[in-house]
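I have a structure here, written as structure tokens, and I will follow up with some questions on it.
The complex is shown incomplete by one protein chain, all other protein chains being positioned as in the whole.
A and B are the chain letters, set down in written order, and residue numbers restart from 1 in every chain.
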Amino acid sequence: MNANLQPGGAVAAEPRAGAPRRGAAPGGRDPWREKREAAAARQPSVLTGDVLYLQQVTVSFDGFKALDDLTLHVDPGELLCVIGPNGAGKTTMMDVVTGKTRPDAGRVFFGNMTNLLTMSEPEIAQAGIGRKFQKPTVFDFLTVFENLELALAGEKSFWRTFFARLTPRDRERIDEVLETTGLAAKRDTPAGTLAHGQKQWLEIGMLLMQEPKVLLVDEPVAGMTPQETERTGELLLSLAGRHSVVVVEHDMEFVRSIARRVAVLHEGRVLAEGGMDAVQSDPRVIEVYLGA
Amino acid sequence: MGGSRSRRATVAGRAARVPGGRRLAWLLLAACLAAHPAAAQTGDDEFRTLVGELAGANLRQKEEIAGRLLATGHGGVRDVLTALLEDRLFEREDDGRVFVVESNEEGLATFQLLDPATLADAGTIAPDRLDRIITNNRLRRFLRTGIARFDSSSPDAGVRLEAVRELLRSLDDATLDLLRERAAVETDPDVAFEIETALSVEALDDPDPGVRLAAVERLSGRLNPVVHNRLSALVRTTDDGGFAEPDEAVRAAATDALWQIDSRRNVYSVLETVAFGLSLGSVLVLVAIGLAITFGVMGVINMAHGELMMLGAYTTYVVQLWMPDHIGVSLLVAVPAAFVVAGSAGVLIERTVIRFLYGRPLETLLATFGVSLVLQQLVRTVFSANNRAVTTPAWMSGALRFNEAFALTYNRLYIVLFALIVFALVLAVMRYTRLGLDIRAVSQNRTMARAMGVRTEWVDAMTFGLGAGIAGVAGVALTQLTNVGPNLGQSYIVDSFMVVVFGGVGNLWGTLIGGMSLGIVNKLLEPFAGAVLGKILVLVVLILFIQRRPRGLFPQTGRAAESV
Partner (left out) sequence: MKAPALRLPAVIADRASVAFLASLAVVALVAPLLNLAVPESSPLHLSSYAVGLIGKYLSYALLALAVDFIWGYCGILSLGHAAFFALGGYAMGMYLMRQIGTRGVYGHPVLPDFMVFLNWEELPWFWYGFDQFWFALVMVALAPGALAFVFGWLAFRSRVTGVYLSIITQALTYALMLAFFRNDMGFGGNNGFTDFKDLLGFDLQSDATRSALLAATAVALGGAYWTCRAVLASRAGRVLRAIRDAESRTRFLGYRVQDYKLWVFVLSAVLAGVAGALYVPQVGIINPSEFEPINSIEVVIWVAVGGRGTLWGAAAGAVLVNYAKTWFTGALPDVWLYALGAMFVGVTLFLPRGLAGLLPVRSRDA
């Protein structure tokens, strides 16, 4: 309800041309630092505890432990990056949080009170956890506008949607997100005809429409051009603070550019956790992942 | 049919070897049948005349003639009476003479005639020039008892056992005398046991309660139905409120004995139900294995699966037409033939239709349903819409008897065996051959398999061909259980899909266990609910089961399952 996208929109609209590309530029100036700091500054001053908390979660498929006693927390308004080699359990972790996979053991809490393990996927989504899939999943046969309309927060029962009409406020919101994601021109195009990067953006846009408290974003920049990647990074940073954002990503450069806190997953456990530099210098991490 | 024929052959062979045994039997019989005008020995001509009288006689007269035949003590009596019992005694229309016919199997162009007295070859004749000597239940009962008297002194313990059991059904003084004599010389424990049963049953009528009590105690737990009947009669109340058996101790013993019998019978009836269930389950497994491959491994819903079974069944029929003289072997020849026919049809279907539809399971369902309609109409055009008769070979008929309460027919045993062999072969192909490896590779990751140099197109065709070929093999088995007609396949399609879905897609063991347990559950329900309601209940239970476990008994887990 407080999801005013002004900051995000402003960031996206800011001319980026001429700015050095992401990563630590040779000159030593980190162009992302100020954005990260801005995001951090937006964090609620009074910490109300973790917004998402996974405690000793174990998931096994036919004896193979996808998650092994995983404990992980997400603070309100933070942007957490989760990295790890293939099969480390990153996607399974998201599946557990969103209710797609039920763990064999462990507890998952949303806020301090809500036990996510007793809820179905729609209930979890309604409670305020949005998810973007690894492979962009939009509704190909609906227009961009309609895709966003379906993601609109609110009552989602059959009879409500049967009688639902778009209020002017709803339209405004959709237009806003169309602007944010740069899809305004594609408003009435079937989503199936969008380019890959545009689909990624549409899906992020749908996430925004849901006004979630936590965004789980699986490989947001896979297959994107450098420009698109940059804009995505800006968007994610602009979301942090107002929302908690968890990003799973392979692109180390991208992670380095946006992350304040990084968690490294390996064989279903958290191997290391902390700032990017600390994590990168951790010998265990180097051994299993970075050094490889 | 075949079982009794082979038994007759044994008896005939033995007659040549041990005439002494036969003579003893005649003498015994002559003694037992003192009521008849006995003659020590009767000449062949006289015997033929007597047999000839059967032609014009009515049923009551036939019984009397049979009695006189028994009294003659002639060496051909047993064979003639057996022939009469098996509807193999015929009157020649031309001259009214009576002959034994070697085999009256349906479809024979000519019958081989045998002289009743000597069993010598008496020429062949077209069946329509013969009139069968008709029997009824009463006469057949009389004949069976008469033959049993012969057999009770057979050197073959199995034959003696059957004979004593037969005699047990109609005990009279003469029979009892015969059995007492046999008891003295009997060496086989099983036969002695049955003779003891017979004599104990007789002792139930003894005036001395002590003897009756001893008899009841001996009979406790014996499975012969006669024993159960007689013991139940003892504990029954009479019309005036008293008991049929006056002595209380005997009644108590009889109640106890009946309880013993009933509990043993219950055990055997459960065993029998399980055996029936296993044989039904084997049929289900047979028809479902092919589907488990096409559906489970390839993700193709093959609605023409039933019609591929139908092709297998028609192949069996055609093979039998080609080799009418070797019915027993024809079934074995039909198995590979059906595999090839149905398998090639499968490859053809895969190459022309299914390969364009991979990844669209609902579309494969529709297209293969179209194929099934075409195949049905095709056999209607070629073979007509009528059902075709496939003959059951001799080695499939008969039953394996364990005791009075428990017997398994050979066709049930063979079907279980056959299903297990087919299952084992499929498992072996999937596990140990290059083709199996390729199939598993393609089903798990098509792109990677192709990158590794697997010819996925070829593997697809072979996989579908394998599934179709197994359907054809299942069709061979079905010819022994059901009519071979254009609708053969349709009646199994729902069942076979249920087996695959129940067992868990992509898991052959699931198919085996799923099929067997569905078969058993079906048979367990039948006594309570009746066949149709039982089947409905199974379907309802299955529908509910799939709600609980949408991926069957043995689901595929992990991320691979998501794409199914």
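Operating definition for what follows: a contact is a pair of C-beta atoms (placed from the backbone, for glycine too) under 8 Å apart; a residue touches a chain by one contact, two chains touch by 3 or more.
What you see is a predicted model, and the numbers here were worked out from it, not measured in a lab.
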Options B:Ala249, B:Val374, B:Met452 or B:Leu481, residue touching the unrepresented chain: B:Val374
Of A:Val144, A:Met206, A:Val221 or A:Leu235, the one touching the omitted chain in the full complex: A:Met206
Listed residues A:Thr71, A:Gln126 or A:Gln280, member touching the removed chain: A:Gln126
Residues in chain B touching the chain absent from view: 301, 303, 353, 356-357, 361-363, 365-367, 369-374, 376-377, 380-381, 490, 493-494, 497-498, 501, 532-533, 535-536, 539-540, 542-544, 546-548, 550
Where the missing chain touches chain A, by residue: 98, 100, 120-123, 125-126, 130-131, 133, 137-142, 146, 149-151, 156-159, 161-165, 190, 206, 210
